[in-house]
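Missing here: one protein chain of the complex. Every other protein chain is in place.
What follows is chain A.
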């Protein structure tokens, strides 16, 4: 009797455990799916942001900018048509042209700030060369391989954004005189590695990662999150007084690309 009851209990317990295991497995699958979806969503958000930047940058540069150019051309025509004696009128048109020129320059900078067109027009290599040159007060050397492997637009954008942030940090925080940016492929062209290395004052890494404005998606924290989304690796190295080094690796053929 007791034996029978016990074995019934054991059977019941076994069923319960099986149930729990099944529930656990289902929850785990659910969690993995949710995680997958969240990552997918985060990538979409990033993609949409870059796309919006690209479109506004282009509209500013090619739309507003070119209207300003046409306006300048028209001022030139009016000026050329004025009688020789109309010096005051010509003078006024010149002032107007200068103002248009200033507005055009501002429009250009604003557009570049959002997203430099060179990245879409000429590709990552040209964009990096341009970026390296445009950082003031820093001698940036670029080391690029003879031949870059094929890099998707998304990964190109990511590499460009990381370089941009790293160089901006180097110029604002490091006091460095020299920065090196090196890009190379390895593992049969399956991975790309980017290293940015300055000779500045460096910092405590624990401080660096907590100092960024958390949740702004910018800075080193944002960099880490974004690289994570593309299954990449981020490695920071620094010792106070001994420079700062960012090294990232990204898979060129991300599993993510096959997402729905």
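In this section, a residue touches a chain if its C-beta (ideal position, glycine included) is under 8 Å from a C-beta of that chain, and two chains touch if they have at least 3 such contacts; residues count from 1.
We take it that contacts and distances are computed from a predicted model.
Participant: What is the protein name, per UniProt, of the chain that does not appear here: "LuxR family two component transcriptional regulator", "Thiamine pyrophosphate-dependent enzyme", "ABC-2 type transport system permease protein" or "Acyl-CoA dehydrogenase"?
Facilitator: Spelling it out: the chain absent from the display is recorded in UniProt as "LuxR family two component transcriptional regulator".
Participant: Thinking of the whole complex, not just what is shown, which of A:76, A:91, A:106 or A:225 touches the missing chain?
Facilitator: Considering all chains, including the one not shown, the answer is A:76.
Participant: For chain A, which residues lie in contact with the unshown chain of the complex?
Facilitator: Where chain A meets the chain not shown: residues 58, 61-62, 65-67, 69-70, 72-74, 76-77, 80, 101, 104, 108, 117-118, 121-122, 126, 129-130, 133, 141, 143, 177-178, 180, 182, 197, 199, 201, 237, 239, 241-243.
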